[in-house]
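Only a single protein chain was left out; the remaining protein chains are all shown in position.
This part shows chain A:
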Amino acid sequence: MSAPPNATGVTGRRLAALTEGWRVYRADRGGAFGLAVLLVVVALALLAPVLTRSGELDVTRVQGAPLQPPSATNWLGTDESGRSVLLLTWWGARMSLLVGLSAAVLSMVIGTVVGLLAAHFGGWVATLLLRVTDFFLVLPALVLAIALSTVLSRGVFTIVLAIGVTSWPQTARLVRAQTLTVETRPYIERARALGGGHRHLLGKHVLPAVLPLVFATTTLTVASAIIAESTLSFLGLGDPSMISWGSMLKSAMDTGAVTAGAWWYLLPPGLGIAIVVLSFTLCGRALETVLNPKLRGTRR
């Protein structure tokens, strides 16, 4: 029983729905695993200043030899200036996660709102919104991001904005297409005949139907945002004092670590990206089962 008839008021109903959603989510093993991994990664990233000393990341104060393979002192070896790769990866997670997540969320919000409104209202609203979408779609995203981050002041926020503002058009297009499909369903007409207004239709029927798709694209956006961030920081447009997985990969390329066979320098940030992206995908799929009851019986 998911909707208890005895729950009173809106809050009670929402709470019950949340509890039920959580129960279904937990039943999905992949989702639980993905969420656990993400929580661990996020917790480690947040606790980095507590568990490690940031001073060891200072190039002027390192003691290790450059490009050493993994050993007892440096578990994951050292980089070109002798810093511990483990420490770099640990701290890099902070920046990569922060930029990846916030840029993806920004792009998701813009894309979903634009897509929903364009599809629901049609007419001149759609024409206007879709032309804006087309504009962003045909511009090379990276060039626009570079242009934006040169104009705006340097920093994490600028990078997030640059990536977020350039990566939403795909989401908007997808959301619009899905919204158009959902809106032809008879239950939308039924809701209108019941007297539901735009907010009711969009909030109760269209958005929940579109969300799984949004989550799916967002998980992919997180991945590409992490990569985009690395590109931007490599080009010197980010905050050079911050370490991220992307900038680690880039400096590994630049300093000849790849040709020197320093696999320990490449693998940790690469695996970090892969694991985070995979976890997001697993979470997205589990969320989909919560939102779409039809998938439940078959997955358990």
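By definition in this document, a residue touches a chain if its C-beta (ideal position, glycine included) is under 8 Å from a C-beta of that chain, and two chains touch if they have at least 3 such contacts; residues count from 1.
One rule holds in what follows: contacts and distances are computed from a predicted model.
The subunit not displayed here is recorded in UniProt as "Peptide/nickel transport system ATP-binding protein", chosen from "Cobalt transporter", "FixH family protein", "Peptide/nickel transport system ATP-binding protein" or "Glutamate synthase".
In the complete assembly, the contact with the undisplayed chain comes from A:Gly196, out of A:Gly64, A:Gly196 or A:Gly270.
Between the chain not shown and the residues A:Leu57, A:Ile159 or A:Ala209, the one that touches is A:Ala209.
Within chain A, the residues in touch with the undisplayed chain are 1-3, 5-6, 10, 185-187, 189-197, 200, 204-205, 208-209, 291-294.
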